[in-house]
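Heads up, one of the protein chains got dropped from this complex, but the rest are sitting where they should.
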Amino acid sequence: MRKLLPRRRLLIEGPGAWLAAGGVALSLLMVLALLALIAGRGLAHFWPPDIEAVTLVSGERFAGQPVREQGLPGQASGSERLYRTGNRDLDGDQWRWVEVNAIDTRTTPEDLVIIERRRWGPFIGRLLRLEGPEAQWTASDGAALWRELEERMARVSQLRHERDALHNHRLEPLAEHVDDSAMSPSEEDELREIKARILALQDAMQRDHVVLESLSGQRLELSLEALIEVKRPNAMSLLAKLASWGEGVWRFLSEGPRAANTAGGVWPAIFGTVMMVLLMSVLVTPFGVLAAVYLNEVAPQGRLTRLVRIGVRNLAGVPSIVYGVFGLGVFVYGIGGSLDSLFFADELPSPTFGTGGLLWASLTLALLTLPVVIVATEEGLARIPDSQREGALALGATRSEALRRVVLPMAVPAMLTGVILAIARAAGEVAPLMLVGVAKLASQVPVDDEFPFIHLERKFMHLGYHIFDAGFHGGDVQAAMPLVYATALLLVLVIVVLNLTAILLRHTIRARHVVQAHR
Amino acid sequence: MTERSLSPSPWRRRFRYVRDRLFTLAVTACGIGVILAVLAIGVFLVVEVVPLFTGSASTANSDAIDIESLWLPQQYPGYDEPQYRWQANAATDADTPMFSLTPLAWGTLKAAVYALLFAVPLALGAAIHSACFMSRRLRFRIKPVIELMEALPGVVIGFIAGLVLAPYVERHLVGVFALVLVLPLGILAAGIIQARLPWCLSKRVPLGWAGLWLIPWLAGLVALTLGISPYLEVLWFDGDMRTWMDQQLGLDYATRNAMVVGLAMGFAVIPTIYSLAEDALAGVPASLSEGAQALGASQWQTLWKVLLPAASPGIFSAVMIGAGRAVGETMIVLMATGNTALMTLSPLDGMRSMAANIAIELPEAAPGGVHYQLLLLCALLLFVFTFCVNTLAELVRSRLTQRYQRLGGTT
Partner (left out) sequence: MADETSPRQAALHEVVQDIPREGRCFEIEELSVAYAGKTALSGLNLYVPRHRVTAFIGPSGCGKSTLLRAFNRLHDLNDDVDRQGRIMLEGQEIHAPEVDVADLRRRVGMVFQTPNPFPMSIYENVAFGLRLQAALPKRRRDEVIEWALESAALWDEVKHRLHDSALSLSGGQQQRLVIARTLAVQPEVLLLDEPASALDPISTLKIEELIRTLKSHLTLVLVTHNMQQAARVSDYTAFLEGGELIEYGATDTLFTNPRLARTENYITGRTDR
């Protein structure tokens, strides 16, 4: 008898099988690498890095935060390092590439500070003095200097708060009112008084000064009013750095952008995205469900219905930019233009609804995601056994009663899945928004305390567009990059969470139907 | 039967009847309305574009537009030969804008083709592996991950491609080219090593889980190749491959080029192609492949002789739908190319796609003008193309499902 052949020693299933396996591994590797990159860089953005005091071989000294290192172009060995040196007003640039070989020493002295300023980006160097009207503190005062600085900065922010409140709640309404009608003497007095108070507050904010010195020896005197935050990362303990990290995350989520979108937070973009998505889901849910119910429960199941079904399915594959074009042509220019000439004729030629805005963006995205909701709902409806419908009808229910009381409740999880998938898709779509209403920098969020509270015609900021704008239209891409990473991380997180919810939901539906089928 | 007193009032019956009618009517009206609204997109585009060709466009220079002028090379003042050019915003008032759709269509297709060149082998390989060789347990986990990959927004992929990948590739050009060779060889090497390992070790790294345990191996290979890339560049290309290519081959290198777009957009369409192709392969009735294996065919032979032919329509439709997605993707192309309307084949040049062109120019185009209508024509072309491709794919796919049902039913 012949023995069974031994298994092949070389590539048991043949080369093709291994290459195919490589396809899976490579795809996963790419996803993981992308997510890791975004997560790593996005989170690292908020970590306060140490400031290095660098002495070059040439004797030159500067201070900066190391950003990254890469090989020298055209050479096999050697590398150069990028430092963020700040002090754009003193040096002309806040970045500096240094050849690693040219570096003599690197130290991290504790007295180096990084100061976020309202203008000119960060300052990196030493804090020499804090000057108040009555006294001054120098670096030799140690902790007293820092305590005093903290207190005085708190005072400035308190004053700023007062000034802003005065400006927004007193001055502006008055000025607006005055625009409409002639000023009465009493109003004139009031206006003068408010203006005087604002000026006084501003003066008070200018009271204290700091004197700074860069490592190259240039001095700078700044009023506390110009500072946002003073940090000494080299002197921070790990715990303090962690706290500073948490604070950075919070400020990113809660503040508005600064410095032409290259710094600050993304709160208006979060707000705009959420508003737009909410409005979209309010629009898409009822219409999507109705269309699905019609297709699956009411329409005669003939050839035409089948064609329509395929058509609707395929619309999910039509590029989003085409929906944007439709939104621009029909909603913005068509409907918006007519609304303007009917109701806002006195504002023309500056358009009210005849330009991109929150409403049109939501409508466009609702149209874009309709097929998603319709398909998901239809699948859910098709999965409900006919015996349930017949059971209801056999009890004397009319068709609408059977639908409302038996069929639709059973299809709710499927609808929910559809809506969540629609939201996930809408949250990440940017291309159509560029045509129908997104703004680089919206001075006002679309919701405020002014009647009618939700301003559907206003432009809004969007996380996805913020990524595009900060990364591609900003002046200083290098400075914007960490922020763009953080924004991308936020967007990806939102979308991943939404998708996971949808996947879980779908899983539970399947599981439930399996249980039913087994009984 | 004392309880027997339930006799619904005629009034209530009437009320329920009317309510049912009204409800059905409302659902029908709304349903048809919504469906019409969705389908109206095509109609709107056609209606807006038609005046372009009938010559009733309101702009002065509307006489120049016809099919020939859009697609064939034109003689423009200041050029010696007829040219394909898209330059909507004239630099000076004296210049006439140049409207040729050919470079835009070229850019669109070029981006899509490079994306598919990258995505199709990977996605189909992955689909084949997970349908035929992958362990079941792993397969159920991988699917959601790939679904998540599909949900990654284009703007994020585009940002990584344009701002991170493009400069990186430019600096590691040799390494990136080397990867094309290194990765397949590395995978095969892993397979050979696995077969040579003693049984107690090799059963820990089975083919069924290769999708996972190959990841660190490949990551190591990629890191190594890119790490030695500068040395190779010095060794072979005098330290700068870009200059070398420019001098030796006469190739220009744009930082944001078709290769980068191919990688990024390929990444975006892999999940689409993968999940559809995997469905098609996994849907082939088990009886077919079991029959082949009972005759002594290896798994690979079964795949090649039985599964692939049976699933080929499904795989075809998967690639078609992937192509449709690649053609219409806006943000990735917008961010990962220089958006210059070139007409070259080189993977090292940029391009301008129709979708990106619309996103850039439409907000500035005056509604009703020639430029505006031409951009709408671009949108119409995108719509028609993707709609047809998807319909074709859908028809092929539903045929396939029917065939599987028949095959599954007879055995």
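For reference, chains read A and B in written order, and residue numbers begin at 1 within each chain.
The rule is simple: a contact is a pair of C-beta atoms (placed from the backbone, for glycine too) under 8 Å apart; a residue touches a chain by one contact, two chains touch by 3 or more.
What you see is a predicted model, and the numbers here were worked out from it, not measured in a lab.
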| message | Just to verify: which one of A:S140, A:S237 or A:S387 makes contact with the chain not shown? | response | A:S387
| Which of A:T398, A:T417 or A:N499 contacts the chain that the document leaves out | A:T398
| said: Using the touch definition from the top, which of A:L127, A:L381 or A:M410 touches the missing chain? | reply: A:M410
| said: Touching residues of subunit B against the unshown chain: what are they? | reply: 1, 3-4, 6, 8-9, 12-13, 16-17, 20
| said: Applying the definition given at the start, please give the residues of subunit A touching the unseen chain. | reply: 300-302, 385, 387-398, 401, 405-406, 410, 515-516, 519
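By our rule, only the chains that are shown with their structure count from here on.
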| said: With centres defined as the mean C-alpha position, give me the subunit A-subunit B separation in Å. | reply: 26
| Taking the complex as given, what residues does subunit A use to touch subunit B? | 8-34, 37-38, 70-71, 73-77, 287-288, 290-291, 293-295, 297-299, 308, 310-315, 317-326, 328-330, 333, 356, 367, 370-371, 398-401, 403-404, 424-425, 427-431, 434-435, 464-465, 467-468, 471-472, 477, 481, 484, 488, 491-492, 495-496, 499-500, 503
| note | Touching subunit A in the complex, subunit B uses residues 16-17, 19-20, 23-24, 27-28, 30-32, 34-35, 37-39, 41, 44-45, 48, 121-130, 132-134, 142, 144-149, 151-160, 162-164, 171, 183-184, 187-188, 190-192, 194-196, 207, 210-212, 214-215, 217-219, 222, 230-231, 233-235, 239-240, 267, 270, 274, 298-300, 303-304, 321, 324-325, 327-331, 334-335, 355, 358-359, 362-363, 367, 375-376, 379, 382-383, 386-387, 389-391, 394-395
